[in-house]
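First the structure, in the form of structure tokens, and then the observations on it.
The complex is shown incomplete by one protein chain, all other protein chains being positioned as in the whole.
Order as written gives the chain letters A, B and C; numbering starts at 1 within each chain.
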Amino acid sequence: MDRTLRRRLEARLSAQLQGPIRQRHDQTEIRIRPGDVPDVLRTVHDAVDLRFEILADLAGVDTGDVMQVVYHLWSETSPDWLRVIADGIARDDPRCPSATFLWTGAEWLEREAYDMFGIIFEGNRDLRRIFMPPDYTSFPLRKDFLLPDDAARSPGEGVRHIERPVAAARAAADPATGVRRARVS
Amino acid sequence: MRAIPATFREQTRAARAFAEQAWSGASTTDRLALILVPLALMAFVGFVVSAVVMLGPTIDFLGANQPLVRFGVAAVGILLLTVPTAFVLIYMELKVIARMNLRVGPNRLGPWGAATSMIHGFKVLSKEDFAPTGADVTVFTLAPAVTFLASVMTLLVIPFAPGIFGQDLNIGLLYFFAMGGLSVLGLLMAGWSSFNKYSLLGGLRSAAQIVSYEIPLTLSAVGVVLIAGSMSMTHIVMSQSGSALDWFVFKQPLAVLIFFIAATAEANRTPFDLTEADSEIVAGFATEYSGMRFGFFFFAEYVNVFIMSALLVTIFFGGWTAPFNWPWAYNLNWLDASGIGLLWIGIVAVVLFVATDILGAAIWLFGGRDWSAPAAFGLGFLVAGAGVTAAVGLACFIAFDWVQGIFWFMAKTYVFVFVFVWMRATLPRVRVDQLMGFAWKWLLPAALLNLFVTAAAILILNQPVTPR
Amino acid sequence: MSFIPGLGIARGMALTLRRFFEPKATIQYPETKPDVAVRFRGRLQLLYDEFGNLKCETCFQCAQACPVECIDMGGHDTKSRFYTHWGPAETFGERREESAVRRSGRPVPDNAFTHFEPIDLVAVEEILEARDYDPREMLPILEEVQAAYGYLPIAAIKHIGHVTGAPYALVYGTATYYSHLSFERRIRTIGVCRCTSCLLAGSGRIANAIGEALGTRLGGRPAGGIALEQVPVHSPGAASPLVTLDGKPQPDVTETSAAAWSRSLAKKSVA
Partner (left out) sequence: MPSRTARPNTGAGARPQGPPAPAQHRSEDDPRVMLERDINADMYEPIPPYPTQTERESEFYSSGDGEMFINIGPHHPATHGVLRLVLKLSGEQIVDVDPVLGYLHRGVEKICENSDYYHVIDQVDPLEYISSLFQEWAAVLAFEKLMDVEVPRRAEYIRVLSGELLRIASHTLYMGFLALDLGGLTPILYSFIERDEIMEMLASLTGARMLFNYFRIGGVNGDLNHEFMSRLGDWMSRAAKQTEANAGLLNENEIFVRRTRGVGVLDRATALRFGVTGGNLRAAGVPFDLRRAHPYSVYPELDFNIPTRDEGDSLARYLIRVDEVRESIRIIDQCLHNMPDGPVMAKLPRLLRPRPGRAWGACEGPRGMMGVYAVSDGSDQPFRFRIHDPSFMHLETVPTLLPGNLLADTMTIVASLDPVLGGIDK
């Protein structure tokens, strides 16, 4: 855990931060609004005491209530991974600014996130399906996309050999949509 | 004791009854024999009679127009030669590359997998032979034939041995290069007509490559023409007879290098096999081909390798001449040059018989208890036969210069075929622009330089090498 | 790249020529088999020990754990009551229509689980909470579950096996080992007294007769919904031998009529 990185980040990004900076093991995690993604990424990329130059990963997450876009960054100024979570993206119309203005390589990562979660990255000039066929209509990694054969906590559970308790499933799942909701914030 | 039937009617009835009984009693094979044997007898008698009658006129006719006969025989012989040559080369390539890759290679079909390429040929024959949608079917069908014939026709002027060649043209070299240049036409036809982008690229590549490598190829051979003072292949070979030091490789070292590289490109071999670069354009001009059409391309490729090696040997490595002076003269006078006479056949037969008996008896008596007489004499026959065959072969080798010639020619040629295969096993492929750049920037100036130096040397020394 | 042009190529050619004569790495497969590592896990076969006994204990764990569902095990349990099946659908046809159903987004029917009705597992959850999900307390857990439901539902056993982490086979084995745990709802109970007077009066023979007729034994598993148990205390004033049905004495059951009576009883209970 890199305390100095936490101080530096607080100094730089006090305005955009949502909630406290969490640190665990070798990871430092900040949460921002999706609108602030360009400023924050620009800051952590360019600021002399941060210089997070390598984009390790860009992942979409569907928590069941909202969508998230998670960036993992690496810098030689810190022994920690920096995890930037753009939180609170609406599930019915998920939109997020693109990171391609900094990392051209984010283009395909965003394509993948769009393909799997339907998150639309404004500013990405090649936002189309990358894995799924182009006429595919749904987004497989969403939590309401059920695999009836062996998906736990899904209407089809118990018919395959990976079985889950019904009560726990009903408790964990929203009775209306059957969406498995995260107990993570 | 049956009574002999009196009247003719009774006789016929009895005969028919006997025939019907025999026929109904006979099995299928017997019936076949009953039908075929008389037919065969009649055919044989007819043949003998016609031969006796027509022998004189036939010989007169053949003697009357000998060149025509010679050409026909040569063409047929060469067409018959190509397929086994291709089989041998394919098997050789499989095996040699495998061994260089630390593999064993084909070893299941036939002894040491020797039948592999033959089985491949049958497989290719048995495959469906289709033309893709949108192909220009006429050109698509003609292209393999053109390629194959172009490479086969060049064999006509290659002297395998003194007296063993299709035609001794006095423009043999020119004819060779002309025919070699014809093969690009077939590749281009194939690439264009098969309506496939890969094929198109392959065809165009082959056109550019062969057209640009024709020039250094030809120019490097012109030096030899200057020295030998003739374009006839036989003449060129004769002019470098003698020991290995008389070969043109020592008079034209640069030309040999240029010729070898250009020949590699001409035969579309690695590292210049851009026309069927499988990792770039799937199979080049042959992408859409299948069945025997593809087989023709395949044969043509390997026959090309053989021909290029043969030409290299012919004009630079002394063709069918021995690498050292042979101690005794050809055509020993106690052996008629026209071939082995009846006397010799008799001698060979007697020697074989006697040797078999002696060896068989020796093995039977002293070879231990476990030798039965037939086994012993069979082995004796094999050993004696091998010995006699070797002896006769050696005698022929000594006696007839054409046997010697074929031996040395084939030996040299297959050395260079091995070098081609060896290069394919080792080298990666060059790029198109590097290929063309190499041809135009390096090979062509080098060939011209070689040509000028040769001409200057001949002018200065003022003694063109005359054949012996 | 070396300064002399062509030197690298020459070196390469030399290397290949050397390899031409070196021993080859090919393994002629059918003649010489390559040696398989001792630890190799790749073979799917039932192994036998040195005495020729089958090593497989049919614990179904391989079929449960197989990630690609290539292991398929099925069959009846030792009492041949319940058909158990782990793994994918047997035939290609089944699998195809199953995947079609799956694509359509509906639950996939599997014939192997027709007997397996889901139940309300709240009680099981409470019991497990009380026992702290400890697989070592399997027997009390199972007893309490049977007390709660009156029998052991398969759903409950699967649930217990899952949440406690104990393999299903273990729970199932425990449940089938102890004779007082049963998978069947008990409908009626026949009691036979074994006090001295009743034994003298022949209650032992009656018990045997009833047991043979029902296909069970005294204190054994209930058969056809009828359990055969020992009357704890000889109810006062009852004649010997004492045979009770759901606690009510049956005075007219004697050694001769016991078998017929119990058979008719079984028929009625089944119907």
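Quick note on the criterion: contacts are C-beta pairs under 8 Å (C-beta built on N, C-alpha and C of every residue); 3 or more make two chains touch, one makes a residue touch a chain.
Keep in mind it's a predicted model, so treat the numbers as computed, not measured.
Looking at the complex as a whole, the chain kept out of the display touches A, B, C.
Contact with the undisplayed chain is limited, among B:F71, B:W112, B:F195 or B:F407, to B:F195. Chain A meets the missing chain through residues 24-27, 29, 53-57, 59, 61-62, 70, 72, 74, 76, 79, 81, 83, 91-95, 102-109, 112, 114, 116, 118-120, 125-142, 144-145, 147, 150-152, 162, 172, 177-180, 182-184.
Of the residues in chain B, those that touch the hidden partner chain are 97, 100-103, 133-134, 195, 197-198, 201, 270-271, 273-274, 277-282, 424-434.
Within the entire complex, the positions of chain C that touch the omitted partner chain are 1-2, 5-9, 11-12, 15-16, 19, 25, 34, 37-42, 65, 67, 105, 163-165.
Quick note on the criterion: only the chains that are shown with their structure count from here on.
With centres taken as mean CA coordinates, the chain nearest to the overall protein centre is B. Compared with chain A, the chain whose C-alpha mean position is the greatest distance off is B. Note: centroid distance chain A to chain B, computed from Cα atoms, is 70 Å. Measuring from the averaged C-alpha position of chain A to that of chain C gives a distance of 43 Å. The mean-CA centres of chain B and chain C are about 74 angstrom from one another, to the nearest whole unit.
Multi-chain contact residues of chain B, defined as those touching 2 or more other chains: none present. Residues of chain A found to touch two or more other chains are absent.
By the touch rule above, chain B contacts chain C in their complex via residues 96, 99-104, 107, 422-423, 425-427. Contact residues on chain C toward chain B in their complex (touch as defined above): 9, 12-13, 15-17, 19-20, 22, 24-26, 28.
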